[in-house]
Every structure is written in structure tokens, then in C-alpha cells.
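A single protein chain has been omitted from the complex, and every remaining protein chain is retained in its original position.
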Amino acid sequence: MHDPILGIRDLDAFYGDFQALYGLDLHVDAGEVLAIIGANGAGKTTLLRSIAGLMKNGAEQVRYRGQPIGALRADQIAALGIALVPEGRQLFPSLSVEENLMIGGRTGRKGPWSLDAVYNLFPILEERKAQASTSLSGGQQQMVAIGRALMANPDLILFDEISLGLAPIIIKDIYAALPGIVGEGMSAVIVEQDITKALSVSSRVYCLQEGRVSLEGASDALSREDISRAYFGIA
Amino acid sequence: MDWVNAIVQGTLLGGLYALFAAGLSLIFGVMRLVNIAHGDLIVLAAYLGLTTSVALGLHPLAALLVVIPAMAGIGYVLQRGVLNQTLGDDILPPLLVTFGLSVIIQNALLEGYTADPQKMDAGALETASFGFGGLTLGVLPVLTFAVAVAVIAGLQWMFYRTPLGRAFRATSDNQDIAQLMGLNKAHVFGLAMALSLAVVAVAGIFLGIRTSFDPSIGGGRLIFGFEAVIIGGLGNLWGTLVGGVILGVAQTVGAKIDPGWQLLAGHLVFLLILAVRPNGLFPRVDA
Amino acid sequence: MSRSRYHVTRTSRTAQVAAFLGAIALLILIAAPWWAGRAELRLIGELCLYLALASLWNLMAGYAGLVSVGQQAYVGFGGYLLFALTIFGGLNPVLAIAIAGGLGALVSVPVAALIFRLRGAYFAIGTWVIAEVFRLSFAQVSALGGGSGTSLPTGIVRSLADGRAAREALAYWLALGVTVLVVASVYLFLRSRKGLALTAIRDNELAAASLGIDIWKTKFLVYVVTSALTAMVGGLIFLQKLRISPDAAFSVNDWTAFVIFIVVIGGIGTIEGPIIGTLVFFALRETLADLGTIYLMVLGLVAIVVMLKAPRGIWGLIRSRFDLELFPLGYRVQQKQDKGA
Amino acid sequence: MAAILTLENLSKSFGAVTVADALSYEVEKGAALGVIGPNGAGKTSMFNLITGTLAPDSGTIRFEGRDITGSNAAARSRGGIARSFQVPQPFSHLTVFENAMVAATQAAGLSGRKAEELCLDVLDQTGLLGKANTAAGGLTLLNRKRLELTRALCAKPRLLLLDEIAGGLTEAECHTLVDTINAIRGTGVSIIWIEHVVHALLAVVDRLIVIDFGRKIGEGDPKTVMASREVQEIYLGIEADA
Partner (left out) sequence: QTPTLKVGHVSPRTGPLAGFAEADDYVLAQIQDMFAAGIENNGKTWNVEIISKDSQSNPNRAAEVAADLILGDEVDIIVAASTPDTTNPVADQAEVNEVPCITTDCPWQPYFFGRNGVPGEGFKYTYHFFWGLEDVIGAFLDMWDKSGVAKQVGGLFPNDADGNAWGHPELGLPTPLAAAGFDLLDPGRYQPLSDDFSNYIAAFKDAGCEIVTGNMIPPDFATFWAQAAQQGFNPKVVTIGKALLFPSVIASLGDRGDGLSSEVWWSPAHPFASSLTGASAADLANGYSASTGRPWTQPIGFKHALFEVIADVVRRSEDLEDYEANLAAITSTNLDTIVGNVNWANGPIDNVTKTPLVAGQWQKEGNAFDLKIVANSNAPEIPLTGELKLL
């Protein structure tokens, strides 16, 4: 077992009056791929936003490499080496493909990922580099979003629903690229609705329900029934 | 010939309006901030220019070397200290805060400089002229127009060709995601305001050379700036120049018909354009 | 069954107390000509008119999401029509003001058709430009003094009532009356079905449209009614000012910026906010106005500080602390107390 | 029986994303139609087209025989089409009861006591009566979804569109929900229900359509459709196995 690279303790999250997360506990071990599953609205995105610094947290609620980072701003957290591939891709529409990638590299962290490395991973992007990011197909946009996050050379990368709205063939491609992405010691958290996919690429899995962890375990040790129960709260 | 003259003079006037509007366009484009104090900031820059040029015995244009950094500094502090806290979906908080700012600047200038009209002495530049195809053009208005084009070209280059410009566009597109890229939006917005007020400094000096000013004249010019920005389309800098020129030409041509129509014609053309194109002539194409 | 034990009320204890106190206050105000000095009478009258403007602007911006910086268009329009209808039409000023309201509604229709195409900041600037167009257009009407403006002939003022005291009382009651009319209409409107629709739109346009609310029509209605009432208030304002000129009539500072100040300081999107804001504004003005520039700087500073420290305004602060509602707009579901059921 | 809703060749795309691709089908009066399909297939978009939140690029929508393609969302709602939103869209500053009242007064056109009584009844039925005075912004997700259903019912629709309202319910709650929907159906209301919780869906609907990339790729008797190879393939996930 590795040391946890990220530890979350007693995390709450609110949108105005609405509470989306309730006292969540969770950790990510260094070098592992962790999957987070759960029904629509369970709080998966909110969890990732909390880690990335886009929600208001207490300092101690999120620890990264032993440091409390819960109260830092998103840009400070990004500089520490946590990158998020957001749900729905969220490219910058007024930036070209290459500019989207370049802005990902703004943190200036050293590492294996560079424009060339990203183009190597997704050759199609090099062909489209001058194009407006919005003119790409969904799958290509997802590639840009992933590339953009990689450009920061993060130690921990968070994927929010990378396969959402993509054709199966593209999903397959992206998942095929995943081991190469996390191969070099990077840790990853993957939020995924396709449970089969989630289980197959991850070593451990958490299931969220209504803002709480309803199941946790090694990916290969969980039965479909466990998951189904955790997923829908079917007792 | 008279009509040609009206159009040429209107175009040059449009340069002045574009200069007024460029800074406004920048911050409107980057952070959707409606800055009511923009006109008063231009006047503030004019006073700063006056004070430096008198105190140091500089030509007003040389005073830019002092006024531009000073205004940029004011902009950065203002943005981070006050305006950043008002940004959001609601346009009212920045509207009211900049209104408050406008009142404060105006009255502080009145306290400091009295209501006396002031003018910057730019010597021969003010009255120099040259003939051009049967028209007589002033060197100063032509210079103003050229500076406006240069400022806008510069901003455009900065916006589309530099990392800072990328940061502006990214933050403007999506603040949250920009933060994830390691951009501190408070800082980015501070820089945007600093840049905006640097342009304001240029506008202020040219206003101060062109005509006399007193603390109260900022507000009157503000509306033309907004019109130029909106005609051109949100955050489109060349559009702002076009907007300024359309406004200037509408005014001089209106005035040619009847002097009472000068301002009215500008406003009517503005409304007409919006009636046909509610997002301005060159709206940004979002996803 | 438990269901039968529930019923719905639309009032509360505090609201009843507030209504009672409000009624007493109103009676006292109605009687002001008998107890107040001439200056107070005028001041209260002016305060009333500002309250009316603020309530109307609040209805637009706070409830319909129409942030206009051009309401001076209708204030000035109402004022000018008062002058035009009395001087050239020979109408009684009160009648003229009523007609000004009607015509205000009429001109607001094409204006709305134009500016409703704009959103957010564009809408705000668009309304401002419209007001400028009004200003510049009235400046072209030489019969009304063009850019110099004109005074209301003393004869017309005298025709309002016999004697100075009666005239002043009447002007006061008109101001008070219009204000009560405005505040009451806003309140009743917001309690009505259309009002509920408006509040729903403010919260969530997508859901509102899917629940049968015609967003455009609702906002349009609000805009037109607000314009009409604003024009009437404008008429009353210039009945007090006695003199009108384009710059004064269409002053963005006097009729919109200060009004926005009032509403936002008091608490936008509440009926109580404009009332509190008006009191604060007049308190500042009466105590500091003689300081000239300092007064205006204080005003600017107050605007900034309140916006930064209490973005929901003073009433917002009070309400978050005490959960008060003096003008109940909502519905309460209560369990019945009676044992008979 | 006559059709209450008819879609004819409805198409809509956002740039490269096609959310409706020559979509055609009918819903009989009083029938309950289930809709399944993978994430992003265009199910919610189809609701947006039916309710008028989205305008189609081409095609026609008929409701009770009338062409409503050109009318706006508000008019369709008043005409008898109500929906629940997949991502709940409460009026956050209004109470639960007031949220319901918006539907009763605006969509159903009721007023006064009549509207209030209807809202109380529906709140009772959906189990939200106890929360009637709570601001909707403070509700939990489940209650927000209940509120969606409540509002839709308070609109007194003849066609009810439900978008993923069973997700996250316990089995007992799921049963209650199924009973509620069956009861609504019993009053003659036609229903289209998008749901990933297939067993709940199957307990209500009498016909199923499958959507993928905006296209209808399967239609018919629920059991048959679920057993088809196409659906099996698209639903490689948990529901197919269950």
C-alpha cells in the first residue's frame, strides 16, 4: 500500500442553502486510479470541485501530500499539481485548440507533458490545432480537455465523466489512452457513470449516494448487488 | 465637399470616442463590468497629466510616461481592493459601486482643483494642420485617430497573441475553469483593469489637449464610450473602433443637417443598430 | 386524514401588527397639513415621491430583472406633459398628471418593443440612451423652451386650489396619494397571480416558462405599468419644482442614480427596502447636504461600503437576523387548531 | 384510441451534436411511454423540444391533433403539457407550497382557494406536505425531485413528462412512486417517462422507446425491447444485467 496522496475528512459542500455533500471521508493513494460512481446528482462533481478548490472548504477538510489545502484557491491548488478534467469538457471557446492546451501549461510545472507529448497522444489535435475549440467533435473536445489538464504535469488528475456523451468507439480510445496517461506515477480519480468501465480501470471504488459514501472497496472485490444497493439505496 | 468634410471629421471624432471606449471595451469584454466611473477616470487622468506636465515642465505627451503607470497602478489596486468583490451574474453591484466611485472622484477633483476649466498646453500641436485633398485636417485629431488605432491594434495583439491575452480570454470565457489552469482571477482582473486605465491615461491626455476640462465633464462622454462598445459587440476591440467611427460620423452628419441633431443622430443610429442586431455588429461567437 | 388539518394563510402576526401601525402612520401622514410646518410638508411630499420612484424601480429591477438606468425618461416625460397640457391644453394640473400617466404607458410600448431585445448590461445602457433621446428630443421643442426649459405660470399653480395653504396641502396629498397608490399596487400586484409569476421568473426563467408563464408578456406588463406610474410621479415632481428644463427633467443622477442608491441601500427585491432606503437617503441629505462636495463623497462612500458589506441592503441584513416580513407576499401552510374537525 | 402527442420527423442539432434525428412516434391518450437510452442520447432534449424550451430545426409536434411546433413553452404548458426537470429547477426563494402555487395558478389557471386546495392535495400525495413552508432552495436532492413532480401535477396536465425521477430512491420509496404514477395514470393523464431505473419504469409503462444519438433505435413492448440485442449492447452497464 502507498501513502495517501490526498485525504478528505468530514467534507461538507453547499450551493447556497442546498447541501450537496455530507461529512464525506475519502482518500486517494499515490499512484492508484480511484473510481467514484453514483447516480445523477449524487455529488461526484461537487466532490471533484471541492478537491480542485472551486468550492469553499475548511483548510483541514482536504489534505494533499500531508498539507492542508482545503482553504486554498483553485489556482494555488493547480500550482501544487492537481488538475481537473471538468464535466462537459468546458473548453475556452475563444481560444484555439493549441491555445487551450497552452493555457493548461501555465502553471509551469516540469514533467513529461508538453505540446508535443499531447499531440503524440492525440495526433488528431495537431491537425486541428489552429481551429476554434468549439468546432471540434465531442470526442476531440474531450481530448483537448484531457490534454489541457495534462499540460500542467499534475501529480493527481481528476476526470469528471470523461465518457459522457461520447460515442462508444471514442470512449474506447480514451480509455485505451488512460494507462499511458497515468502510467508515470500520476494518481487519478475517475468519475464515471458507466460502472463496468469504472471498475475495469480502477483499483478501488467509492460509491456516492445523496452526498454520502454508500460503498467503498477494491474494484475487483465488489459484487453487482453491493453496487446496485449502494447506487440506488435499494435495501 | 462639405459632406466629405463632415464624414472625415466624424471619422476623426470617432477615433477620440474609440480611445474613450477602448478601456471600457476591454474590461467589459473580460469581466462584464459596467464601469460608470470610466468617464471620471479619464478626467482624473487629464488632471494627473496636467499636474505632472506643469510640475515637471513636460510636454503633455511626455507626461504619459508618468500618467500611464500611475493610472495602471490605480486600476490594479481599485480592482483588487474593491471591484473584484462586486463581480458576479448581477450587474447591479458593480454599477452602484462604480457610480459611487464616480461621485467620489468628481467631488474630490472639485475639492482639489476647483471647478476652473483647465487645459493642457501642447504648444503648436494643438493648432497645427495640413491640407489633404481639399480638406484641412488638424494634426491633433489625426494623431488622436492614429493613436486610437495603434492602441486598439496593440490591445488586439495583446489579446490574441500573448499569454496575458490568453489569460484574459480564458478568464472571460469561464472563470472557474481558468482558475483550474492556475490563473488567479483576482490578479487577472486586476491586470485587465490596470491595462484599461493605462488606455484611460492616454484618452485623458488627449482629451485634455483637445479641449478644456473640469471635474464634471466625464459623465457626459461616458455614454458615447458605452455606445461605441455595444455597437462594436461585446469585447471586440476593432468593433469598438468601428462603433466609435459610426458614432462620430452619425454625429457630424446629423449636425450637418441641423446642429441640434448632432447628439441625437448618434443615439438614434445606436438604437437603430441595436434594433437590427441586438448583440452589436460583431458579437463574439460563443459556443 | 392528516391532509384535512392543513390550511393556507397569507398573513402573519407581525404583518398584522405592521399593517395596524402602518394604517396609523398613514392617518398621521394624511393629517400632516394640520400638524406639520410648510417645510416639513414639502419634505415629506418629496420623500413620498422618491419612495414612489424607488418602489417602481424596485419592481422592475428587483422583481422583473429589468435593470434600467433610464427611468428618468418617464419622470421627465411626465413633467413635460404636465407643462404642455396645462400651458397649451389649459387642463387642470391634476387631470394633466393623470393623462401624462396614460401617455407614459403609450410611449413605453414601442420603447419596450425595442429595448426588450437587449439583455443585461446592454439593456441598461439601452434604457439610458432612450432617456437621452427623450432629453434631446424635448430640447428641440421650442414651444416648451427648447434647451432652456420653461416655468409653470403662477396662474396654473394657483388654479390648483384657493389659497396657498390649500394648495400646499393638495400638492402634499397628491404626492402622498400617488405614493400610497404605488406602494399598495406593487404590494397587491406581487400578491396576485401575476405577481407570483413575476417572482417565479426572477428565481428561474426556465421553470417559469415551463409552468405557463409568458415571460416576455409579464415583463412587458410590468414595464408599461411602471412607466405610466413613473410618468405620473414625474408630473407631481415638477408640479413642486415649478420649472422644467431638459437637463433637469431627464437627469440621470436625480431620477435614476439616487433611486438606485435608495433601492440597493435599502434592500432590492423587497417592498420594505425602498422605504428604508428613502429614509436613509433623506436623513443623509438633510444632515449633510450643506457640506457640498463632502456630502456627495459621503454618498458615494456609503454606496460602496453597503454594496461590499451588505449586498442585500439594510433590510436584507435585518431580515436575515430576525426573519421579519412586514408586507407578506407568500403563503403559509398551517395546521388547524380547531378540535371540531 | 386517438394520439395525444405526435412527433413527426423532429430534428435538432447543436453544431456537431445531434440530439434529435428525424424522431417520429406517437403517444396514445392515456398511455404511458417509457424512454431509455445512454447518457447524452438526447432524451432530455426531446422533452425540451416537446415542451418548447428548444425549437426544432425541422419537424412537427402535434398535441391533441393541433400543431404546436410554433407555440412557446408557456402556451404549451397552459395547454396541458407538464414536465419535471432532470436537474431540478426549483424557484429557490419561494417555499415548496409557493412553488406548487406557481403551477396551479399559472399553468392550470386556477385561483384562490381552488388553487390552494389542489396544491395541498398534491403535496400530500407526493409526501412534501410537511415541508410546505420550507424554501425550495434548501431542499435535498430527493425532495427537489419530489417538488418537480409536485409542480408538474399541480399544473393539471393531460400529458406528463417525467425525467429521471426515480434515481436515488430506496426500494420502498420507489414502490410508492410507482404507485403514485400509476394513480396519476388512472386519472387519464398520459405519461412519458425517461428513466434509468428500469424496473421502476417497467412497472408503469406499456410501451418503451430507445434513443441513441437522437435516433429512435427501438420501440415496442417493454419486455421485448429490453431483451433486444441493440439495447443489450447499449446498456452494457448494470441495468442490463440486473
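When the chains are written out, they are named A, B, C and D in that same order, and each has its own residue count from 1.
The rule is simple: contacts are C-beta pairs under 8 Å (C-beta built on N, C-alpha and C of every residue); 3 or more make two chains touch, one makes a residue touch a chain.
Remember, it's a predicted structure, so these values are computed and weren't measured experimentally.
In the whole complex the chain that is left out makes contact with B, C.
Note on the undisplayed chain: of the listed residues C:18, C:66, C:139 or C:307, the one touching it is C:139. Residue C:157 is the one among C:82, C:99, C:121 or C:157 that touches the chain missing from this view. As for the chain not pictured, it touches chain C at residues 37-43, 46, 87, 136, 139-140, 142, 145-154, 157, 164, 240-243, 245, 247-248, 251, 253-254, 289-290, 292-293, 296.
Against the chain not displayed here, chain B makes contact via residues 2, 5-6, 9-10, 13, 16-17, 107, 110, 114-119, 121, 126-129, 131, 136-141, 210-214, 216-217, 220-221, 224, 248, 251-252, 255-256, 258-260, 262-264.
One rule holds for everything that comes next: only the chains that are shown with their structure count from here on.
Chains making contact with chain A as well as with chain C: B, D. Among the remaining chains, the Cα-based centre furthest from that of chain B is the centre of D.
Chain centres here are Cα means. That of chain B falls 33 Å from that of chain C.
Residue positions of chain B touching 2 or more other chains, listed in rising order: 287. The residues of chain D that reach two or more other chains are 15, 92, listed in rising order. If each chain is drawn as a node and touching chains are joined, the picture is one closed loop, every chain linked to exactly two others. Under the touch rule stated earlier, the contacting chain pairs are A-B, A-D, B-C, C-D. Against chain B, in their complex, chain A makes its touches with residues 52-54, 73-76, 78-79, 83-84, 86, 90, 92-95, 99, 102-104, 106-107, 132, 134, 148, 152.
On chain A, the positions that touch chain D within their shared complex are 16-20, 39-42, 134-138, 164-167, 193-196, 209-211, 224, 227-228, 231-235. Chain B contributes residues 163, 166-167, 169-170, 172-174, 176-185, 284-287 to its touches with chain A in the complex.
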